[in-house]
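Removed from the display is one protein chain of the complex; every other protein chain stays in position.
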Amino acid sequence: MIMESMPLSFLSPGSDATVMEIRAGHGLCRHLVSMGILPGSRLSVVCADRGSLIVSVAGTRYALSKGMAMKILVGQIEVKAQ
Amino acid sequence: MTKKIRIALAGNPNVGKSTIFNALTGSRQHVGNWPGVTVEKKSGFARLGEYEIEVIDLPGTYSLTAYSVDEVVARDYIIDEKPDVVVHVVDATNFERNLYLTTQLMEFGVPLVIALNMSDMAEKNGTAINRVMMKKFFEIPAVRTVGSKGEGLDELLRTAINEAETSPHHEHAIGYGDRIETLISELVAVLGNDPALSARYPPRWLAIRLLEGDDNAREKIEGSPVRDAALAVLAKSDPEETEAVMADRRYEVITALLPQVCTTCVRTMNSSDLIDRVITNRWLGIPIFLALMWGAFELTFAAATPFMAAIELAMGYCAELVGSGMEPAWLGSFLGDGIIGGMGSILIFIPNIFILLFLLSILEDSGYLARAAFVMDRLMYSIGLPGKSFIPMLIGFGCNVPAIMATRTIEDPKDRLITILINPFMSCGARLPVYVLFAGAFFPANAGTVVFVLYVLGIAVAIGSAWLFRKTILPGKPAPFLMEMPPYRLPTLVTSIMHMWDRGSMYIRKAGGVILFGALIVWGLASLPYGVEYGSAESFAGLIGHVLEPLVAPLGFDWKIAVALLFGFVAKEVVVGSLGVLYGTGDDGGTLSSALLADPHLGPVTAFALMAFVLLYLPCLAALAVIKKETGSWKWTGFSVVYGLVVAYTIAFIIAHVGYFVTGGI
Partner (left out) sequence: MSGILLPGGSEMASRGKIIFAALFGILYLVFGITMILSSVIPALAEQTGPYFIPVDPAGGFVLCVIGAVFVFAYRELSRTSGDGPAFLYIGMALSVIFGIVALISLGAQGIEIMIFGEGEAWDPLQLAVPMLYLAFGSLAGLSVWGRAFLSDLTGA
């Protein structure tokens, strides 16, 4: 089940999430879309130190600053307890 | 009878497109510029049997909307120049991401071939891409290539030629759903009423772009008689919403087809990610970076020294051979002091520049430099620069010319401008001879430390200037950091050498001509009027120096230094050569040192002030030429000159007077 959305910058390494919304200007949105970051796409967090992140989307790694990560709202995918 | 075919290479950044281009064209390539923009254009020729193939390497882009100049250049080329076939280079290890561009390329209606590059890495990861299925679903042939090993290239060319010659123009279409398809059909009908427009741009492609709200496409229909009708159709939909729907649809297609075409496109944490956990660690990230930088500089200086010594010996030998005993004497001087002396200035630290560029290339090709930019981003942001500025600044330590050209990857124009303006403060290889000479002479025990301090001074001024510009003339915040992190890989020697050569040869080409020319002018001014003693106060050079002397006197410089600084405008290397001429000792470091030490006007403080001045005063002629080209504006070029002079004068002044006060001497 998907939880409520929060900025990507708050996720910890190893989490998977689904993009819910992107709060950015037209050009930036389009750019992100072509990289695979758009509402509905799934990403996982590889590294998360001090707000800046490296995420994995469709097999590719991207580094984002905190500022960028704050614009991407995601819903964390809850892992079922074993 | 040779047949001619034109191929364009398109693809995402970091997929090995350039490697394939280089492998296909070898030395038969030409690097220029796309007209009107600062994007690099690489074109070349390949041969297969009776075919003469022109290959154009389009800029790497994630998509073909008009987000950046690169994208506009790439798509305009495909639309306007209509190459016979487009080869879409895809990174097989990142297959899914690359497909977005594929869906867009399909809409151009141009024959398409996919090159599945880096297949060896993909196979190692266990990824299996089914080429037969790809042909079935996408109707595009795919060829397995490994650009770095030259595998699959012949087959690629044959397939491309085959597509160009035989395939009917499919317009592989993605259906966008009823509502949008209706709009598309309406638009296509409208656009069809302008035959010129339809002949130039594939109607469906143009319709789709217009619906997406693409400004560049809007411009294309401006002059057309169907413009108003088209706008009427467009008014029926909201571009942002339409664009979102279309993007969704593309990804739907990709997601649906992917499992059929690639059975094992897996996503797992791999070695690369684990390395990143260490390299970008919040405590270790910057120290590791600093350590690697130290390593790079240490290697550069150490490895370059034997080469430099060898070149110096060779130059000296040549100069002697030519200069002595040649009639007429002025010819001997021209060849010996002028040409060989001038060449010496260029050649002497080519090893230095090239080795540093080589090491930077290795760091870049291994994937590390992207992480370094990421690690440094926070720091860079706090001085008002984007993380991406970081790599051009590093290159600036080798030579400012390729460094300023490397700023092209920075999209935001203000960010880019600031990076360009502060780049000349990064102490390039050309200033080293000045430091070596003066630090070696006046601070024999601490020469290394003095040079280090100068480098730090340069960095400090760069940072200060960036902060200053942000507060005053170019306010705003830097663009947030977003950069692809390519997987770590062991760089191949050959690719790194090619990158080194790409950048280093800029120095040789641009600067070489300029420096030699400048050195000859120096020689000319020092030898005339005819019969005057070479480099004395009576020569034109000397006269100019005396005119300038009052300007630099407050800094403690005399007329000889004034002249040397003036000639240093051409290229900073020339400062040492000029001083050699004016002190009557030629370039020979040993005796020039002693001559400088013997000069009563010069002491450690003045020497340090002079080195600081040379570090800061203005970009050399070659760098200025590049600044003008990259900014496209005389205003900013002029600004860098004036700003540099002001900063240099102020700091040298402070150093000189504080120094005199503290030490009581010069």
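In order of appearance the chains are A and B, and numbering begins at 1 in each one.
Methods note: a residue touches a chain if its C-beta (ideal position, glycine included) is under 8 Å from a C-beta of that chain, and two chains touch if they have at least 3 such contacts.
From a predicted model like this one, the values you see are computed outputs, not experimental measurements.
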Contact residue for the chain not shown (choose from B:L48, B:I174, B:V245 or B:A303): B:A303
Sole residue of B:D120, B:E549 or B:D599 that reaches the chain not shown, by the stated touch rule: B:D120
Among B:V132, B:L490, B:A598 or B:V662, residue touching the chain not depicted: B:L490
Absent-chain contact - pick from B:A173, B:A196, B:L290 or B:V456: B:L290
Residues of chain B in contact with the chain not shown: 16, 93, 118, 120-121, 124, 146, 148, 266-272, 274-275, 277-279, 281, 283-284, 287-288, 290-291, 294-295, 298-299, 302-303, 305-306, 309, 313, 488-490
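Keep in mind that, in the parts below, only the chains that are shown with their structure count from here on.
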Centre-of-Cα separation between chain B and chain A, whole angstrom: 31
Chain B partner contacts - residues on chain A that touch it in the complex: 13, 26-27, 30-36, 38-41, 44, 46-47, 49-50, 52, 54, 56-65, 67-68, 71
Footprint of chain A on chain B - complex, ascending: 62-63, 65, 67-68, 93-97, 100-101, 213, 240, 243-244, 247-248, 251, 265, 267, 269, 272-273, 276-277, 280-282, 285, 370-371, 374, 377-378, 381, 387, 480-487
